[in-house]
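A single protein chain has been removed from this complex, and every other one stays in its place.
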Amino acid sequence: MSGEVVGVWIGAILTLGIFSFLYKDNPFYKFSEALFVGVSAGYWFVVTFWQYFLPKLIDNLVLAYTLLTVEGKIDYHWVYVLGGGLGVLMLLRLLPSVGWLSRWSLAFIVGTTAGLQFTRYLESNGIIQVKGTILPLIVGGNLNTTIGNIVIVVGTFCGLIYFFFSKEHKGAFGGAARVGVWFLMITFGALFGYTVMSRMSLLIGRMDFLFSNWLGLIG
Amino acid sequence: MNQENRQEEKSFWEKLLAIDRRIIFLFIVVAVALPLFFKVSMRIPVTPVAQGTYEAIESLQPGSKVLASFDYDPGSMPELQPMAEAFFRHCFRNDLKVIIMGLWPQGPLQANIALEEVFQDKDVKAKNLQYGIDYVNLGFTAGNEVVIDRMGHSFEESYPKDGYGTPIGEIPLMRGVRNYDNVDLIFSLSAGYPGTQEWVQYGVDVFHVKLAAGNTAVQAPGMYPYVQTGQLSGVLGGMKGGAEYETLLGIPGRAVRYMFSQAVAHAVICLFIIIGNLAFFASKKRKRS
Amino acid sequence: MRREVPLVLTAVVGLTMIISHFIPPLNILKDLFEDWFFIIAAFAIYLGVLNLLRVNADKIYKKQADAPFGLVVIFGFLVITIPGLFFSGGRSFSDPGTPFYYLYIHVYYPLSATMFALLAFFVASASYRAFRARSVEATMLLVAAFILMLGRVPIGDWITAWLPQGYRLGEWADWIMDFPQTAGQKAIMIGIALGVVSSALRVILGLERAYMGGE
Partner (left out) sequence: MVKKDMNKARHIFFESKSTVLFLIFLFVLLFLFTSSSIIAEETSEVEGEAPVAVEAPPASPTNVSAKDIPNDKGGAVTISWEKSADDGAGANNVTGYEILRSTTRDQGFEHIGGTAPGATMFSDSDTRNKVRYFYTIRALSPFGISESLPSNPAFSKVQWFNFGRLTLFLLAVIIGFAIFYFISKAKAGKELYIRKIAGLEAVDDAVGRATEMGRKIFFIPGIMDMDSMQTIAGVTILGRVAKLAAEYEAKLEVPVSRSLVMVTCRETVKEAYLNAGRPDAYNDNMVYYLTDDQFGYAAALGGLFIRERPAVVFLQGQFYAESLILAETANLVGAIQIAGTAMPSQLPFFVAACDYTLIGEELFAASAYLSKDPKLLGSLKGQDVGKFIFLLVILVGVVFLTLNSVLGLNLPNLATIF
């Protein structure tokens, strides 16, 4: 038996192990699930080691060290010691007495995320989408575009009104907010349909694996 | 279970509502698996957004360079792999050069899996494609959207070497490719973060590149506003999107074959919602009276 | 020290990231912070892994009922890390042909794909037992979902074949996606953008500090 064939069998057995949960919770499922938890943790461990830890931290420090020993100059790359230091602080959470130090690293992460997202979201999800909503409501000779533009402008406008918090939803304002909710609901309906589509596709993929790759029933 | 005094026999609807969910599961197994055994040729309706992606690639001149970002993992293979294969077939048929990269560690691997499949084709084999001249796989670089941003200045900064350790300066295809100005289209295949949305925000909005995409069905609806504003040329949504692409290309593949299962599964879900609601309202009415 | 340093750090880093978006020469600081971000994120993943191992080692040590599964978790972890770190050719560890790649394709992939495929079954049972047209809004949602689910597969066109071309279910689905759905998505996107902006500002200014554990 070649490695490939063994591999397909391992895959098939694990697939059935997870699916057995649908009948009821059982040791076979628990085994597969525990294996999944372990393997995915290990997978990420290996990937982060080779692709983040080594190139971003170790390589930079090695460079700094080499420059120091070979050319005797103190290089800018030494600042990566600070980054590594913040990383190590993160691990201190495991020790209750100094666990609070990990807040420093968390603060750094939160700060960078907040700063990056601030400008990005305002531009791409805010300004550009607003620009894209500025459409003429009447397009001569093209009924479809006319209706489409009206729907987009009205929907976006009313949807935003729904999210207004400092004004009560009543009167014309409330009416607009209600129209906004309808648009949101249609959007959710579409998302619902697409999510179902996505999940079914995954199941089809697994079924096809079992019937064609493993059992060879489908040509 | 909840033992109330209402021991009187349950109505048909109540019994139906209390059905063991394993029976429901069984329906789904049958609905998905059985159609796999039939070869039914269905007419696949093509959506305008899928057409947009197809056109974006079709309109490129032979020799143009396409940067393909593979941002997904095996979890989304059934949805995105058919698109990946169709994409490579399309590019090779039209003599486009493909530069593969990944923002997800597993992405470039998925590209290799798709390439292996595509190279089995007779037409593709006949072209005798060469690594480094017709296509190149730069591999993965950590950094999410930051990579997109930095590539705007220089590809080499983010990808000094390709996935096999060759400096990109030594790869013929990469000669003269400094940044986005030197590629004609970016194709983003993505299953989440980082993915098409980041390509729009950090690539299109900042460097004004042309972008087409293929997404999982969960993600696709969120891309429509970007298509409407023109930030994105088009989007293929899920396995269905893959089937549309295969149809447009005239090379029906796996996604088209799966569509029968998909269709039956959708119909079954719709029936479940209808029956569930009928049963719910019927038994509620009865309780009230 | 416990409270002040993190607050100052968040503020300084956050403001630098924002300002450098407008002042090109400051990009160098932005790049540096981004690198640090990934270093810390890697450590955060290690923290999670260590936590997981500790919890499971605990289970085994205390001989809890599910101790054997604790052993499986640790086994699974080692089975992929040892080849991945030592026997898969260093940095090209994920190339086809390495042991790591083999485990990825034949163990990790089937497990993760099947986990998500389980959701197909849960969608089915939830659609039968939980998704109710309980209000006008929920009804609109379900109707839109119906049109999409049927319209996106050939069944939709087949049911509505009696309608003229251009008015069949598939085209309804296209129309919904292109217009009302796009409009709704835009409203949500713009709303979220403002939500993110204001939350980010609160965090940077130190007004929102729940992430540090309590007020």
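Which chain is which? They are A, B and C, in the order written, and residues in each are numbered from 1.
In the analysis below, a residue touches a chain if its C-beta (ideal position, glycine included) is under 8 Å from a C-beta of that chain, and two chains touch if they have at least 3 such contacts.
In this text the structure is predicted, and so the values were computed from the model without any measurement.
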item	value
Neighbouring shown chains of the undisplayed chain, as defined at the top	A, B, C
Among A:N60, A:T133 or A:S201, residue touching the chain not depicted	A:T133
Listed residues A:F28, A:W78 or A:F157, member touching the removed chain	A:F157
Sole residue of C:A57, C:L85 or C:A138 that reaches the chain not shown, by the stated touch rule	C:A138
In chain A, positions touching the absent partner	25, 33, 37, 93, 106, 109-110, 113, 118-119, 122-123, 126-127, 130-140, 153, 156-157, 160-161, 163-169, 184-185, 187-189, 191-192, 195
Contact footprint on chain C, counting only the chain that is left out	18, 21-25, 27-28, 48, 51-52, 115-116, 118-119, 122-123, 125-126, 129-132, 134, 137-138, 141-142, 145, 185, 188, 190-192, 194-199, 201-203, 207-208, 210-215
Chain B residues touching the omitted chain (full complex)	59, 61, 63-65, 97, 153-154, 175-176, 178-179, 181-182, 184, 208, 218-219, 222
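Throughout what follows, only the chains that are shown with their structure count from here on.
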item	value
Overall pattern in which the protein chains touch one another (line/ring/star/complete/other)	complete
Chain at maximum distance from chain A, centres defined as averaged CA atoms	B
Chain centre separation (chain A, chain C; CA means) in Å	3
Gap in Å, rounded to a whole number, between the CA centres of chain B and chain A	15
Contacts with two or more other chains, residues of chain A listed in rising order	22, 47, 52, 56, 116, 124-125, 129, 132, 152, 187, 190, 194-197, 200, 202-203, 205-206
Chain B residues counted as touching two or more neighbouring chains	25, 28, 32, 75, 77-78, 105, 140, 142, 221, 225, 228, 240, 262, 265-266, 269
Chain A-touching residues of chain B, taken from the complex the two chains share	22, 25, 28-29, 32-33, 36-37, 75-79, 105, 140-142, 145, 200-202, 205, 216-218, 220-221, 225, 228-231, 237-240, 254, 258, 261-262, 265-266, 269
Footprint of chain A on chain C - complex, ascending	2, 5-7, 9-18, 21, 32-54, 66, 69-70, 72-81, 84-85, 90-91, 93-94, 100, 102-121, 123, 127, 137-138, 140-149, 152, 176-194, 196-197, 199-201, 203-204, 211-213
Touching residues (chain side chain A, partner chain B) in the complex	22-23, 47, 51-52, 55-56, 116, 120, 123-125, 128-129, 131-132, 152, 187, 190-191, 194-198, 200-208, 211, 217-218
